[in-house]
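Note that this complex is displayed minus one protein chain, with the remaining chains in position.
Now for subunit A:
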Amino acid sequence: MATKYVKYVDVTKCDGCRACMVACKNWNDLPAEPQDFLGSMQSHANVTADTWNVLTFVEHENSKGNLDYLFRHSSCFHCTDAACEKVCPENAISYTDKGMVVVDQEVCVGCGYCEQNCPFDVIHLKTYKDENGKEYRKAHKCTMCTDRLDEGLQPACVTTCHTGAMEFGEKDEIISKAEKRVKEIKERYPNAQVYNPQGVGGTHTIYVLAEKPSVYGLPENPKVPTSAVLWKDYAQPIGKAMVGGVAMALAGAFVANKFFDKKNGGQEEDGGGNHE
């Protein structure tokens, strides 16, 4: 079985330098998105179609009444059971052989279901204009630098992290490391925890959070929407089966019809002959 790899983000080691954001823009040739001052150190309110990772800055009063300045590298989690993949009607979203969730922009029709259903709000649509001025949209998000992974290289954001807050490695090792790290920091951060939500089958980005997920604006227990499960896992296969059944019935009817028509035609000819 192929080795499973995940990205590890220990937010307690992050110093908020934002080099991961720059490395991502640089590697993926993403355009700059100048922003107005948002009232904090945070540069962008959220990830966008052209900014695939954002360093979030949260001012949080901890249980001792002190201020914690919490940083988090925020980007696609690459869920094992991804809602975006489930809801995509065009199958434009798929998993790579390493389990990363990627969008095929050639196939994407810009319906926006992925954007609406992502529990982490990390996939967004970009509006383009064709030569006739007609607008169309395509979904974009972090690819976990799949092109680098295919060449045996770590994602650009991981490579550039100078504090060692981010790593890329084998899943089991990373989970053990994350659990060990949580034990180490429990005294300072009593709410510290590993964030690898099972509601989406686990993710390919494993976080060590200093606080509860909600403090970082993350869902405590994200899930693939039931409607998406019903749609992709039940309605679509049944629908396809039904379409298949109908097609088979139509084909059967066509053949039968032809056969009987021929038979009838033959009788008529015979009849015609007899008549003559």
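Just so we're on the same page, a contact is a pair of C-beta atoms (placed from the backbone, for glycine too) under 8 Å apart; a residue touches a chain by one contact, two chains touch by 3 or more; residues count from 1.
Here is the rule we use: contacts and distances are computed from a predicted model.
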Taking the list "FdhE protein", "ABC transporter ATP-binding protein", "RNA polymerase sigma-70 factor (ECF subfamily)" or "Membrane lipoprotein TmpC", the UniProt entry for the undisplayed chain gives the protein name "FdhE protein"
So one chain is hidden, and I want to know which residue out of A:Tyr113, A:Phe168 or A:Tyr207 touches that hidden chain in the complete assembly.
A:Phe168
Among A:Tyr5, A:Trp52, A:Phe77 or A:Tyr195, which residue is in contact with the omitted chain in the full complex?
A:Tyr5
Candidate in contact with the missing chain, chosen from A:Cys111, A:Leu153 or A:Val194
A:Leu153
Interface residues of subunit A toward the undisplayed chain are 5, 27, 147-154, 159, 162, 168-169
